[in-house]
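Shown here: the complex without one of its protein chains, the others still in place.
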Amino acid sequence: MKKPYTLLNKAEPYLWILPSIILMSIFIIVPIGFVFRMAFSQVTKAGLIKGFAGFANFEKVLGGAKFAMVLKNTIVWTIFVVVLSTVLGFILALLLNNEFKGRKIARAIVVFPWATTLVIQASVWKFIIDIDYGALNTLLKTLGIISTNVNWTPTPEAYFAWEIACGIFVTIPFVCFTALSGLQSIDSSYYEAAIVDGANYWQKLFNITIPLVKPSLTVATVLNIIYVFNSFPIVWTITKGDPANRTDTLVTYLYKLAFYNGKQGEAAAVSVIGFLILLVCASVYMVSTLKKGDE
Amino acid sequence: MTLDSARINWGKLLSRILLYFVVSVICIVILYPYFVMFCTALKSRQEIFSIQGTIFPKEWMWSNFIDIWQKAPMAQYMLNSIIIAGGSTAIAMICGIPAAYALARMKFKGQTAFLGFIIVSQMFAPVVLLIGIYKVMQTMGLTNSLLGLIFINAAFNQAFTIWLLRGTFMSISAEMEQAATIDGCNRIQAMFKILLPVAAPGIVTTLIFIFINAWNEYTVALCLISTDTIKPLTVGINIFNGYNIIEWQYLFAASIFAIVPVVILFMSIEKNLTSGLTAGGVKG
Partner (left out) sequence: MKKIIALLMALVMAFGLVACGGSSAPAETEAPKADAPAAEAPAAAGEKVEINMIAAQYGNETADWWANFVTEFNAAHEDINLVVDVVSWNDIYTVVNTRIANGQAPDLLNIDVFADYQADGLLLPAEEWCSEETYAKFFPSFLAESIVDDVVWAVPDLASARALYYNADILEAAGVEVPTTWEELKAACEAIKAYDAEIYPWGVDMTTDEGQACFAYYAWNNGGGFVDADGNWALNSAENVEAVNFIVDLVNSGLTNTDPTTETRYDLQDMFAAGKVAMMIGPNQISKYCEQNGGINYGIASLPTNGDKAGASVGVMDRIMCFDNGYTEAELAAVTAVVDAFYDDEPYADWVLMEDFLPATSTGNELCAAADPGMAAWIDVIGSAKFYPAAKAEWADVKQGVIAVQQEVLLGGNAQELLDALQAEIAG
């Protein structure tokens, strides 16, 4: 099977990945370079770079009174959204993997939250939970469950919880369809063998389904963590981080720094810090999961 | 999966009922925001903010759905969005499939480094990269062009494309391709004829993912596109989000139109999600 070892053969894999590398380098890696440059530069309020600043931007950011809280919010946000959407999305995928009448429609419905721009999605949620003209209060009043309007968002924490709920809502389809495609590619002979062995539903789930779907789901989860960590529109549309940064995540915080306070250097520093956090998490993942899966 | 017709299996029947019940509940929860969106889109401005809220519009303002086409070039926006999303999907697949194939089927130095590179490329939010992206586009003369947005969206979606396809390819045994190679196929032919049909479910998922992401992209389009006639839908409908008034009824009506093409696309290729395996000849 082995071909003679030639330079061309050696180069072949690189030719296969070349288009992808070019595409990502030009349109993502170069812009990332600008972020780093800005993070270490003195940047004027209008956004012009005026010389090297060393770690001054980082010092200002880390010394900021709100940074620790914003970082904590970001972690809470990421963990809740990723964990809950993964669990719920996987369960939904299991349900939709059954054959039943109307499955096609059910699957199409699940696409809805994903097919909607996040800004609009978040606007609708804001509209639903509003105390004064919110649809939820109207619905519950009409059904006779409540008699006066309920304030669904009495505290900043409550607002944040709704934002997390909205985040889960829009992330479930992503997990669901990734899991579904994994479920679909499981060879049914595994199950047939298990049925012969007399395995029950749960045994099949934990011994066959989950281990086999895991590879495609772990990939999705890592990317999901990154996307959720960097998610912007939901928090921005619903609260803009108000009140007093209580619902800010790193991205909304740096957006305000950059475009409201005109501190683009500090904003770039915040994004570099976020990047480092994600990098550590991803490295841990790469080392643990990839080694196991590939070898 | 057919029910045994000889005797009624109560356990199975119960689980069927339970399945329908749970799926229905989930669908209702998912559809609720759209129901709100739809009803709001049909209300008059006054009714939306009236003290006595209503679920259904008192007066069905179907005219809202017509008005938006006159107040904004919706058809043009939609066409632009289709071009952007379609183009991005094509480029992302063209670049992503070979890369995923190489990762799944070949061994080469720097494989792990490339995987790391892909992940790292995703670690900055687009909002952060705006200034750099603008600079790149400016150098290439692609600001204010659909092509620029197509490339950006394709690039942003490379990571998922490659990772998911790599997983899909790896889960498919290489035996058949090897057999085909012995029969005289080269690698590319083997990939097209054997691997890709079997990998259809994964490919469809990837297609949907890229298309939807590109369809919904807002931040970069906002900064790169200034000419009204080449704005995508997401940016274009901002016209209803004015200085003094947010025209909810129009914003939601326009948003409903924005969902339709995606759902149609999904329904038309959804069957590949299920039929991919049988097409590939894997027993099942």
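Letters are used for the chains, namely A and B, taken in the order the chains are written, and counting of residues starts over at 1 for each.
Convention: a contact is a pair of C-beta atoms (placed from the backbone, for glycine too) under 8 Å apart; a residue touches a chain by one contact, two chains touch by 3 or more.
Here the structure is a predicted model, which is why all the values come from computation and not from measurement.
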Chains in view that touch the one left out, judged over the entire complex: A, B
Touch criterion as defined above, residue of B:Thr112, B:Gln178 or B:Asn238 at the omitted chain: B:Asn238
Sole residue of A:Leu96, A:Ala122 or A:Ala258 that reaches the chain not shown, by the stated touch rule: A:Ala258
Candidates A:Tyr159, A:Phe174, A:Phe229 or A:Phe275 - the one touching the absent chain: A:Tyr159
Absent-chain interface as seen on chain A, which is shown: 8, 12, 15, 18-19, 44-49, 131-133, 151, 153, 156, 159, 238-246, 256, 258-262, 264
Contact footprint on chain B, counting only the chain that is left out: 45-46, 48-51, 71, 73, 75-76, 79-80, 83-84, 87, 90-91, 94-95, 98, 130-131, 134-135, 138, 143-147, 150, 186-188, 222-223, 226-230, 238-247
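Going forward, only the chains that are shown with their structure count from here on.
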In the complex, chain A residues that touch chain B: 1, 10, 12-14, 16-17, 19-24, 26-35, 38, 47, 92, 95-96, 98-100, 102, 104, 106-121, 123-125, 127-128, 133-135, 137-139, 141-142, 169, 174, 177-178, 180-182, 184-185, 187-189, 212, 215-216, 219-220, 222-223, 226-227, 230-233, 251, 254-255, 264, 267-268, 271, 274-275, 278-279, 282, 286, 290
Footprint of chain A on chain B - complex, ascending: 1, 16, 19-20, 22-23, 26-27, 30-34, 36-37, 39-40, 48-50, 53-55, 91, 94-96, 98-99, 101-103, 106-108, 111-112, 114-125, 127-129, 131-133, 135-136, 140, 151-152, 154-156, 158-160, 162-164, 167-168, 170-172, 178, 201-202, 204-205, 208-209, 212, 215-216, 218-219, 234, 248, 251-252, 255, 258-259, 262-263, 266-267, 270-271, 273-274, 276-277, 282-284
